[in-house]
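Missing here is one protein chain; the remaining ones are kept as they sit in the complex.
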Amino acid sequence: MSTTFDVERIRKDFPILSRELPGGRPLIYLDSGNSSQKPTQVIEAMREHMAAHYGNVGRALHVLGSESTEAYEGARDKVAAFIGAPSRDEIVFTKNASEALNLVAYSFGNPICTDERFAMGPGDEIVITEMEHHSNIVPWQLLAQRTGATLRWFPVTDDGRLDLSGLDELVTERTKIVSMVHQSNVLGTVNPVAPVLARAREVGALVMLDASQSVPHRKVDVAALGVDFVAFTGHKMVGPSGIGVLWGRRELLEAMPPFLGGGEMIEAVWMDRSTYAPVPHKFEAGTPPIVEAVGLGAAVDYLTAVGMDAIHEHEKELTAYALGALKEIDGLRLIGPSDLADRGGTISFTLPDIHPHDVGQILDDVFGIAVRVGHHCARPLHLRFGIPATTRVSLYLYNTTAEIDALVRGLHHVKKVFG
Amino acid sequence: MSTTFDVERIRKDFPILSRELPGGRPLIYLDSGNSSQKPTQVIEAMREHMAAHYGNVGRALHVLGSESTEAYEGARDKVAAFIGAPSRDEIVFTKNASEALNLVAYSFGNPICTDERFAMGPGDEIVITEMEHHSNIVPWQLLAQRTGATLRWFPVTDDGRLDLSGLDELVTERTKIVSMVHQSNVLGTVNPVAPVLARAREVGALVMLDASQSVPHRKVDVAALGVDFVAFTGHKMVGPSGIGVLWGRRELLEAMPPFLGGGEMIEAVWMDRSTYAPVPHKFEAGTPPIVEAVGLGAAVDYLTAVGMDAIHEHEKELTAYALGALKEIDGLRLIGPSDLADRGGTISFTLPDIHPHDVGQILDDVFGIAVRVGHHCARPLHLRFGIPATTRVSLYLYNTTAEIDALVRGLHHVKKVFG
Amino acid sequence: MIAESLYQELILEHYKHPQGRGLREPYDAEVHHVNPTCGDEITMRVKLKDGADGGRHVADVSYEGQGCSISQAAASVLYELTVGSRVEDTLQVVDEFTRLMHGRGQVEPDEAVLGDAVAFAGVAKYPARVKCALLAWMAYKDAVVRSS
Partner (left out) sequence: MIAESLYQELILEHYKHPQGRGLREPYDAEVHHVNPTCGDEITMRVKLKDGADGGRHVADVSYEGQGCSISQAAASVLYELTVGSRVEDTLQVVDEFTRLMHGRGQVEPDEAVLGDAVAFAGVAKYPARVKCALLAWMAYKDAVVRSS
């Protein structure tokens, strides 16, 4: 472990990690890819806001309204800085990453919008990949069904990498948008953005990144990436549920039609027409997740204080350790890259003749080890590998090598039960 | 005051009410129609969940996942019981009331859906009212613009009541849906549902109620109301931000196309198509507002324990007191009904030659009185009364007659400053 | 350790050595049921016949499936409990089994009706697994209805 990174000190910030489960089991939480735990700093920021400063934002002139507005808009500043957004006005708060992805999908093929880039109809194409989370598949399927456009996708190689060999045939003049996952929530694979982006630029397609699994784990700089849209979610980055983020280039956000209509997203309303607020407010209809933004701001502060590079380094060491340790389990089949290059701390696998649900159940029941089992909202990827489900271990800043040792012991026990 | 209702005891549950504002002012919060304050019971339920039970819902088999799922789905049960929903599966959690209204609006005119009731195109009509919140205007404007349908509306009478004299001409065979506010967030008016519903049934139109301002303040029974959809929002009913509710008849929810696509709203996904989960999950894409649902559940428990009838009675007494007390302010013009019949504790008014922003600012600066000033997201209603803005006082279970006395003193001072 | 109550020896035995597995001819009805949350699947065929006692009897239940030990063992136990029995009696088992599974661990199982299926009592405490245990039984009920 790196010397500046004190995982034991970090663990003390997460109250749930010292919880005892029923039956006296300690909690070993290896499911952060599903949702991360929250440090006291986040929990307290939310409690304190509700107990002493809460008011609705934007609309109120009074002290509480000002304090809440300042906290809410302050969170926007923090998130913008965290991902290197050129402007704070490019940060749209949504309810989760899924809403952010849907918001962009709904911007296409809307007769209200006359911008050519967001036109969508028969003959137009949308490109995704076979390793997407359902939240980056279904919105585009629905868009294709609404508009008559065609959905296409990059295949995945046997070792869990994006197969870019058909890039030029897949991304063509017909492509309006390419939306792909930055880091896979099953394979751990970190996808190469540059070649896809270069091809998209050649043909005039927009590029969206689902960064739900990368922003929490590594320094992501949206300006350096050069894409058009990025989606991520608060609950996976030690922040609260109920808030997600869409980052988009201002010029595109301005060109897009409004999505949800209502209070706060307007400039002026008459019964028969409306004009809309400037971005980002144009996309934030109704009372936003105020307390959740305060929590997300605290989460960003927390991650920044620990250091995204240190977190990444820690996870890399844990991943190397885990990949090594899992090798000793007979018959374990890794689904995803076995090398450390361009991969994060998400490790999915199968065991011969033992269903992942049984693996997960025994790990949890006997050892208090929380892993995720199933298709992890990436059923097509599992179909591609010919398996109905996997067991997934996902690591974060508060995990330790001792927890991985416990996992390995647990897996040995699982094999014994079903031996 | 009624004998069973102890407002001083209730005030102790809301930590913010004992806060001292800068300059030593006490807080007098008369802005609950904008957003309500949260009792310790809600704040603590959320804190406790994050500190000891948090996990993602639906997807995880482990202890934390089960506890979170149980808490989340338990909140659905509580909300269903609170509004008399025939089935818990008819409760859809959204991010706020605005999303709930948009969800229904987006169900119309979607080529994916073949149900006649949700078809929408030129010649079809949508009926709303002139007293709607922007969140029940703009979604329908956008729908009309997308589909070529026509938006029509009920006018409002001089004393702030819905003008139903043209009901039969307004709601016709062309009408697909009537969406109207249950209790106005400006006038306080509680609208008569029965005649509108009867006419809608005659012509085969659906009926949606925006109950954002009624559910927090009086017993609302959706089955007794007999409408098709009801929207409301957590933050106005002593619950957290970041969560809203759509109730809909199961049969309609099942007939509607999906809205947001993603994880959790699916049954099975292939790259080129998907099948969808049964309601309510079909409409809950991505990680839902988990901690917020826990908070909303606690809010419902709190309101139920105090008693919705007792709350309603208390507010009625406060409203009568306030309407009487405000009469002594020279020139004050009430916008909304001056009698207590079918009205809630929301009181909007203007003062001659003093702009509401100045009223609000002085009340806040000098007396710590938080009211809302502006058009309260109901600009068309203000246009109808020929005024750009009003000052709005909105009362809730924790308010007292002493606070109304302070308001009256404050208004006298405002008049002196501008006298 | 809680797991012991879920993974009974009998369940593991049936999982490792499933009884009556495979799809056979002839059959009156075939159904395919899926548990979307965990992907468990079963294809089941039912063949009924008239019994000597005048009632309808189960001649054969054949199935193919994939899924966790609970869902697979449930199908195997179901095979043993149904084949050769009166249809009405088997439907009574289905009802009792369903009641047990939905009882959140609070329901006292009727061993006389359930026989070996009583080994699944522990599953009722795990809401996420109840559907696994019920998959084969719901498919069976469906297939019987379609056979009549």
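In order of appearance the chains are A, B and C, and numbering begins at 1 in each one.
Here is the rule we go by: a contact is a pair of C-beta atoms (placed from the backbone, for glycine too) under 8 Å apart; a residue touches a chain by one contact, two chains touch by 3 or more.
Quick caveat: nothing in here was measured; it's all calculated off a predicted structure.
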Partners of the unshown chain among those that are drawn: A, B
Residue among B:117, B:357 or B:409 touching the omitted chain: B:357
Listed residues B:5, B:321 or B:418, member touching the removed chain: B:418
Residue, one of B:375, B:392 or B:415, that touches the chain absent here: B:375
Sole contact to the chain not displayed, among A:268, A:320 or A:402: A:268
Residue numbers in subunit A that touch the chain omitted from display: 58, 61, 65-66, 69-70, 266-268, 275, 277
Contact set of subunit B toward the excluded chain (per top definition): 22-23, 354-358, 361-362, 365-366, 373-375, 379, 382, 388-389, 417-418
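In the analysis below, only the chains that are shown with their structure count from here on.
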Centroid comparison with subunit B (C-alpha atoms), farthest chain: C
Rounded Å distance, subunit A centre to subunit C centre (Cα mean): 39
Whole-Å gap between the CA centroids of subunit A and subunit B: 31
Subunit A, residues touching no fewer than two other chains: 22, 357, 361, 373-374, 379
Where subunit C touches two or more other chains, by residue: 37, 126, 129
